[in-house]
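A single protein chain has been removed from this complex, and every other one stays in its place.
A, B and C label the chains in the order they appear, each numbered from 1.
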């Protein structure tokens, strides 16, 4: 029912939908986040603390399953180097009830921004690279759920 | 950019994702609603006023596009007879920003419940059938957006 | 006046047809009197329109109240409240 992965390989969104949807759930909400090529970005590198990332995603998934009536949950985060257009994160939440599927999906994607042990480094076309600073806006969105 | 369909044929969710995702959007939120086989339901029939359904979905799609910064929007509603497990409705909203994609998707699915000219008839295993009455809860959820 | 009238959901089932062309007397000038006229006309009308407060209407695809005039209408649709998507 709960599928949580942290992987350096590409996320196969269609295959994950197939696997998740096999249950024929009443309502399914999803979120796909992709690397944006803004400002000439050529690579996004996500560094992580493997044990803490896995634990963080697992805790988030179980928090969502405790809070909403979910029939299935998929939470996959990519790590390592990726290019613009590639999928960073996939959230799929299903429930008999649409409001629960939508809320769980929004909760997970907001919390991912603050709760998961990841650091982002952006590299640009001119060769410059920088580590991304935490954003206050993300914290505000995540705290809506407390 | 805006794709709105009302169709009696099955909704091919994977094909619609492919078509929609071709833009490589930063953030994509989706909602899939399927027929639930609760209480021995064997068929759901959606009757519609074709001109009004098309106009209603088109208005909703444009209201979402006016309100949020969307790079693509897909809104497909099935009509006619369908069985448990089949997809009734598909909403796909994409934006450079995750909050906009998620909000547009939630707005569209809430509003679909009240704004679209559809009537549902449920048929059960014992042969009984009944027209579904409007639900007050749906109206409440839709009015959050006013 | 000749008018195309369309029915949906259980109104359609009770009327036995999805739409029909009706010759309306001049005294029937708005949606409310059309519904009363249909209820009085025959048994199927009596069954479909016994509770006028449960009936909604659209003229040429636009939702209208019972006072809306019929003059100029191409299609009047009569139906119960929608149950949504």
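Annotations for the structure displayed:
Assume a contact is a pair of C-beta atoms (placed from the backbone, for glycine too) under 8 Å apart; a residue touches a chain by one contact, two chains touch by 3 or more.
Being a predicted model, the structure only gives us computed values, none of them experimental.
Contacts of the undisplayed chain with the visible chains, over the whole complex, involve A. Only one residue from A:35, A:70 or A:116 touches the chain missing from this view: A:116. On the side of subunit A, the interface with the absent chain consists of residues 33, 47-49, 51-52, 55, 77, 88-89, 112-121, 131-135, 138, using the contact rule stated above.
The rule is simple: only the chains that are shown with their structure count from here on.
Chain B has the C-alpha centroid lying closest to the overall centroid of all protein C-alpha atoms shown.
Between subunit A and subunit B, the centres computed from C-alpha atoms are 24 Å apart.
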